[in-house]
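Since the structure comes first, as structure tokens, the remarks are kept for the end.
Excluded from the complex is one protein chain; the other protein chains are retained at their positions.
Right after this comes subunit A.
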Amino acid sequence: MKGKGTRRFKESMTGFFFLLPALLPLLVFWVGPVLYSLWLSLTDWDMMSPEIHFVGLNNYKSLIGQSDFMAVLRNTLVFALGSVIPTIVLGLLAALALSSARKGTRIYRMVMFAPYITPMVAVSIVWSWIFEPRVGILNYVLSFLGIHGLKWIQSRDTAMLSVIIVTVWKQVGWTLLFYLEALQKVPGNLLEAAAIDGAGKVKKFLKITLPMISPTTFFLMIITTINSLQAYDQIQVLTQGGPAGSTRTLLYYYYQEAFESFHTGKASAVAVILVLITVILSLAETKISKKYIYYE
């Protein structure tokens, strides 16, 4: 008995030493900070003063009453919907095209995925040259379609659209990869059976393929939404939240409050709101994807 006990103890100790090298930074730079942010969001701290005052939910209350915070929320929603939907739809269309092309799939896939691994800052700079209103290539191309004089990142009407274009361009290859995997798993005999029954291409897609890949669609929707909440680099390079705050999203607002205005308490409240939204989205993901697994 005693031998078993010490062996167990030894095993636990080994486990502890295996865990430690990652556990330490995880606790110090992840778990601890998240909890500490929660506390800071209830204070009026400004990052400098030695004293921290507890102010309860005041930060949250003042955020909700503030019209520019509401604008920030609206921008975040517009950005999320505007980037998630095209990313998913285009990724699916590209995957459908790719999976019906037998040859060259690998090269097409490689090209379409390439933007995903490049640094957002660098590609945003390239895009800001493409968006240049006077001599930029985009306005030149659009002029053939009769569209003239768009100001892209310099106008509050089109700045968000510009940020969305860059974001979608960069991540569409990522959704493509997941859809390619999902499409491979759609059983061919089902599609053949439907074809024998006289179902056309569109019908086959709507009645068989689309439902079969819906778990992937749902997963991608949630993940790209969570990612869109974390968009920063492209906004920082292209518009810095402007013009007139038209591209200021939740995360961008957080950084301005935290590291430009030093409203640490208020910024932490924004961070907590961001965490809450993320948690709700991912809970929805796990709940619904579990349901799907049972259905299959």
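Heads up, the rule we're going with is that a contact is a pair of C-beta atoms (placed from the backbone, for glycine too) under 8 Å apart; a residue touches a chain by one contact, two chains touch by 3 or more; residues count from 1.
Assume contacts and distances are computed from a predicted model.
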Study note, to complete from the structure: Given "Chemotaxis protein CheW", "Ferredoxin", "Carbohydrate ABC transporter membrane protein 2 (CUT1 family)" or "histidine kinase", the protein name in the UniProt record of the chain not shown would be "Carbohydrate ABC transporter membrane protein 2 (CUT1 family)"
Revision key, fill the gap. Answer key for A:Gly5, A:Pro25 or A:Gly65 versus the chain not shown reads A:Pro25
Practice item. Quick one: say which of A:Pro86, A:Pro115 or A:Gly245 touches the chain that got left out. Key: A:Pro115
**Study point:** Contact partner of the left-out chain, one of A:Gly5, A:Pro50, A:Gly65 or A:Gly104
**Key:** A:Gly104
Review point. Which residue numbers on subunit A touch the omitted chain?
Key: 8, 11-12, 14-16, 18-19, 21-23, 25-26, 28-34, 36-37, 40, 47, 94, 97-98, 100-101, 103-104, 107-115, 117-123, 125-130, 132, 134-135, 137, 140, 169, 172-174, 177-178, 180-181, 219, 223, 226, 229-230, 232-233, 236-237, 251, 254-255, 258-259, 264, 267-268, 271-272, 274-275, 278-279, 282
